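One structure, as structure tokens, below. Some questions next.
A protein chain is absent from this complex, but the other protein chains hold their places.
Lettered A, B, C and D in written order, each chain numbered from 1.
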Amino acid sequence: MSKIVRTVANQLMLFVLVFGLYVIMHGHVTPGGGFQGGAVIASGVVMLIVAFGSGQIKKSLRERRLSLVESSGALLFILVAFAGIGTVFFYNFLVGSRIFGGIPPTGSNPGDVWTGGVIPLMNLGVGLKVIAGLSAAVLALALFSSGEEME
Amino acid sequence: MGVLNTISYVFIGIGLFFNLVGVIGLHRFPDMYTRLHAATKCTTFGSIFIITAVIVQSAGIWALEGAYPSQSVMCIHAVLALVALLVTNATGAHAMARAAHRSGEKPAKAVVDDLQEKEND
Amino acid sequence: MTWLPVIIVMLVCIGIAVARVFIGPGAPTRLVAFDTINTLVVTSLVILAMMFDHVIFVDVAIVYALLSFAMTLYVAKYIQGDKF
Amino acid sequence: MSFLITATVAYLIYLVLTIGGSAVLLWNRAELVIGAVCAVAAGALLKNRFIGKNLRMLNPARWFAFLVYLFPFFFAMAKANIDVAYRVITGRINPAIVKINPNLKNDLSLTILANSITLTPGTLSVDVDEKTNELYVHWINIDPKVLKDMPRDYHPICDSFPDWARRIAE
Partner (left out) sequence: MTDVTALIIILPLAMIACAVFVAICRDLLYAVVVLAVMSLLLAFQFYLLKAPDVAMAEAGVGAAVTTAIFIISIRATERKE
């Protein structure tokens, strides 16, 4: 695409990334969550692929890094689930503690992010996995259609 | 609230008029470029006014009720949606026009076409 | 403040643009009508969030305004005949 | 340096998104911490894309010029829309594609100019020459005076926007 589209895509990617992180981290108080925020950021990567061409994006997004991000997302989810095994699998052991353990306020309010226990951490794991998975799928397809291989 | 309601109604009237004009222009104009003129400009301008009416309403409630912070989220996020809409619409219109010209779509009734001359050289 | 007539007029606009998507000659015209529908839907989402009085619904409108851009770029790049 | 700027901008965007908790000024304490972490991640990932090597936009006078620019821009936009509405109703068009050379060197200023042209008086930027930064503009109702000389005069098309773009981003 032309120079104008490339410049706007570069500037817009920061906003997309920050907004996706906002959706992921507020998954327990607003509509959204891990899957939705991850899909937003992956769509940002899809936008970069169409603006710069898949050959350019391949240089900065390598297959090894994407698989590392995906595995670390799955690992975070499983670790948080196993950390509560003293009581029961998936036990919310952070309730009342100092990390994400606040008491939800009553009355009309926009929602306190410091609540929810392990739910934000699990959302983060799901989000990392979705980002890496979706962007790797589209990048592999685009590379294949333009005749290159994915390393 | 009376003044704010009046302002909102005026803005909504202007916005709906321009949206309707844009959509009707999509059917009245002869070729793709002039349709792009009508569609992009008029709908973007109408959307600016309608979203501004929403912002005025929510900002009024925010200022009136003071400590009730929930309408602030509405106000700020509507402004962000407006900014995103402006940037993406302008750039998307440029990308569509470029793609259409490269695919061989000729501007109907055109007087001069410098880009065609450049491609012929 | 009553928002329901506004939403109905916006839906009429969307209907007219959908008709252009069905009948329009050639791919570029359909793409233009599609982009118009995107803009109108984002505006309608903001109005509906105000009408339902659920402030947090506005996030969906921001997501749509950002992501419809990628869709438009993909179809445009296909029409101009480049490789991805 | 570019990492710091990108992280600061990301932090500001995050703070604007989460106004409303009101423990410290307008924000929760937790939002400040989470926002800092997100900003560091965004800065590390996008420092080359967002700002690159061009540190020219750090000057606050340029931000002020951008804010002032919004007013003539909005008036031109309103004029353009009334003009397009008139042409929709009467159906009187006289289109052409002309080449203009606004003498801009920077990518960002060219982007600002092209987006302004797309949204204002009866014009639409169709293509851009990658090497010489010349713009090809589709004009819905052409002025016959412009067609006489070959390096086209850009003042009837976009009256003072190139000067504004030069002032903002060059």
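Points to keep in mind about this one:
Basically, a contact is a pair of C-beta atoms (placed from the backbone, for glycine too) under 8 Å apart; a residue touches a chain by one contact, two chains touch by 3 or more.
Since the structure is predicted, the reported quantities are computational estimates derived from the model, not experimental observations.
Although it is left out of the displayed model, the omitted chain contacts the following shown chains in the full complex: A, C.
When you scan A:Met1, A:Val50 or A:Leu94 for touch with the missing chain, the hit is A:Val50.
Only one of the listed residues, A:Val18, A:Leu94, A:Val113 or A:Leu134, touches the absent chain: A:Leu134. Touching residues on chain C toward the chain that is not drawn are 4, 7-8, 11, 15, 18, 21-22, 27, 30-31, 34, 37-38, 41, 44-45, 48, 52, 54, 56-57, 59-60, 63-64, 67-68, 70-71, 74-75, 77-78, 83-84. As for the chain not pictured, it touches chain A at residues 23, 31-33, 35-36, 38-40, 42-43, 46-47, 49-50, 134, 137-138, 141-142, 144-145.
The working rule: only the chains that are shown with their structure count from here on.
The set of chains in contact with chain C as well as chain D comprises A, B. Note on chain placement: the centre of chain B and the centre of chain D lie 15 Å apart, centres being C-alpha means. Separating the centre of chain A from that of chain B, both taken as means of CA atoms, is a distance of 30 Å. Spacing of chain A relative to chain C, judged by their CA centroids, is 25 angstrom. Residue numbers of chain D whose C-beta contacts span two or more other chains: 17, 20-21, 114-115, 125, 127. Within chain C, contacts with two or more other chains are made by residues 55-56, 59, 62, 66, 69, 73, 76-77. Contacts from chain A toward chain C in the complex involve residues 1, 5, 12, 15-16, 19, 23, 30-32, 36, 40, 43-44, 46-47, 49-51, 53-54, 110-111, 142, 145-147. Every residue of chain B that touches chain D in the complex is listed here, in rising order: 17-18, 21-22, 24-25, 28-30, 33-34, 36-38, 40-42, 44-45, 69-70, 72-73, 76-77, 80, 86-87, 90-91, 93-94, 97-98, 101, 107-116, 118. Across the complex, chain D is touched by residues 2-4, 6-8, 10-11, 13-15, 17-19, 21-22, 25-26, 102, 110, 112-114 of chain A.
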